[in-house]
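Here's a structure for you.
Omission of a single protein chain aside, the complex is shown with its protein chains in their original locations.
For subunit A:
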Amino acid sequence: MEFSELQRQSSTIAHGYHGAQQLMRLQSKSVVSNQNGPQFNWGSPPSEGGEEGDVGPPKDLRERPMTMRLKRAIREVQQMRVPVVTSWQSWKRSKAKSLSRFRADAGGVMSYVALWRKALHKIGGHFGGGVQSYFMFLRFLVVLNFLSFLLIAGFILIPSIVFRSTSTSNMTVDSTGPEVCKVYDPNLQGLVVFYQYFLDLLSGTGFMEYSYMFYGYYNNTVAESSGFHYNLPLAYLLTSVFYFTFCLICIVARMGSALRVAVATGSGAAGSYSKMVFTGWDYGCQGDRATKLKQKSIHYQLQVDLEEERLQKKALSLTLGQTVGLCSLHIFLMLVSLALIGGAFFGIFKATVFSQAQVGAEGILGLFWVYLPSIVITTGNFVVPFMCDQIALFERYSPSTTIIMALFRSVFLRMISLGVLLFTLWSQITCFKDSPKCELCQYNNKEYPCWETRVGQEMYKLALFDFLITIAMLFLVEFPRRLVVDHYSCALTRWVGRQEFLVPPNVLGLVYGQTVVWTGALFCPLLPLINTLKFFILFYCKKVTLFSNCRPAVKTFRSTTSTIFFLVVLLFGWGLALVAMIYSLAQIHPSMSCGPFRSLTMMWSIVPNTFDTLSLTTQDFIFYMGSQAFSIPLFIFSCVVLCYVAALAAVYGKSVDLLKAQLKLEGRDKQFLVKQIEELSREMGVPTRDQLDTFDTGAAN
């Protein structure tokens, strides 16, 4: 009969959505009431079920959406059942279980050792994922700097200390060249004024200059004693190169996991409303204040999304004249902001030139001249983004575009200002314009007898000033602001309000600090250690200010995309530092009066020199690696692998689209068939699904 056919069809469709039915008898009555509609059968297990004895260790039980009572009952049934397995398999299974138990316990212990775990937990609960990702980034940088310091200490610092203390069996090669170039007197005075030490600490001169801190102290010793051969200049160079590679690997590895999640879940633009509604609430939110803020931020986010839609609709409906006007406004304001940034760069250039000319000035004024580039950079980093924000108010972009533009401007400003500083220094050292000064020693030996130390000092000053300014801001601006806002309430304080913890500017500060360290590590080997301490103290300071002075930002930053953004900006900084390092290694003549490379015309030439001393077979092997017979097949092979992976990705994307379309079609088919059944049953006078429903629920109650 036609009707029973249709009924069977509909029940097969319905059952097609159910899993295996073996454990139905263990269901409690409240679970599945309505058999006809398509639904997820809460009762049936997601995998093949507990019947087979040798598959599914009890671990599967945890992932089933059943009540605990049911799970324990199933577990008892599983244990009581005599497994038809060999003793080898049961031994294997018990070992696997104890291994996973051991791993869980070890994980528990390891999480105690993880740095700042509880603090991050608390921050995440009170201020959300965006702020927590800033602190996790800070923790990553602390660990990275500490590991780099261990690297440098192991290969440069400790051998240097050892060789200095046992100075008999070393040989130092003296440099060839004019005598005047080899003069370097790092100002070791006997009796100094008491505050001179403090000034020296802040500017890296005096007692700090000729110490392990800076490049100039290291000798180009090649230690040879009873079969042990250690070439310090080579070690210095290779450690620096390896330090950069190590940092790159760490950053890329960390980015990999975040990118995988981001790529798998696709672009965030589509489906944002449904995601907002269902995944917007952070269940880990604790505390009354945090909850209210979270609600406000969800409210704000929804309003922003609705606003963006309105703007988009309006943009589509603009006339030609209005579009032209809007475009010209955008271009004009872009030029204005670029002019502001260019003005900041010019200021930095002038300040650096002036500061380098004032070497030797005494006292507090001398300190001020010495710190002038850092002061100008920091002032620029405050003033220019503020003015760009004011300009952005006129630009009338959509809210998300405004945020992205502001971020890019800040990144551009910070990185390029550091680049301008470096460029100025380099032009002074190698005198681009003024040739007579550099004719003798190929570098400006009058003003820079040991130019690497001077560059190291400059980077040290930048790092230190950055740290001091952050601490000063904390004590002189943020704490007083909170005190004022909390105790006096007038219109002004209410408008200003409490400090908001803005994640992007703080992250840019961290990236700037790290870039300075990377640039300076070649010239100031202890800089990673200083940076570790600086970031370590910064963590606690920022945590204190977060909890006492700040209110969470209403405009939140998404935590997954933000990790990727932070690491990308960090890579920019790394690239800038890499360019600086390559230029120093390959272009500038090392100082003849100090440092491990004093006898060479180029820092990199230590490598070919050592290369010549290797055995012939090693030389041949390395030549072979670089020759065409090896590198071309390698290149072709990598191209093949790349094409394969790209093709695989394309195929997966296509199959995902196909499956989505199929899902839609099946849904429509199902609806059509169900309608057919209802029509037919109405025609035949058989009770419909809704009538059956009321009967069911009536019987159950």
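Operating definition for what follows: a residue touches a chain if its C-beta (ideal position, glycine included) is under 8 Å from a C-beta of that chain, and two chains touch if they have at least 3 such contacts; residues count from 1.
In this text, contacts and distances are computed from a predicted model.
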item	value
Undepicted complex member, UniProt protein name, chosen from "Histidine-containing phosphotransfer protein", "SKP1 component dimerisation domain-containing protein", "Calcium and integrin-binding family member 2" or "Chromatin modification-related protein EAF7"	"Calcium and integrin-binding family member 2"
Touch with the omitted chain, as defined above, among A:Gly256, A:Pro480 or A:Gly667	A:Gly667
Touch with the omitted chain, as defined above, among A:Arg81, A:His121, A:His229 or A:Arg494	A:His121
Touching the absent chain when the full complex is considered, from A:Ser274, A:Ser317, A:Gln390 or A:Gln628	A:Ser274
Candidate in contact with the missing chain, chosen from A:Thr245, A:Gln286, A:Gln587 or A:Ser655	A:Gln286
Interface residues of subunit A (partner: the chain not displayed)	28, 30, 34, 37-40, 42, 46, 58-59, 61-65, 67-69, 71-72, 75, 101, 104-105, 108, 121, 125, 129, 261-262, 264-266, 268, 270-288, 290-291, 295-296, 298-299, 302-303, 306, 558-560, 660, 663-664, 666-668, 670-671
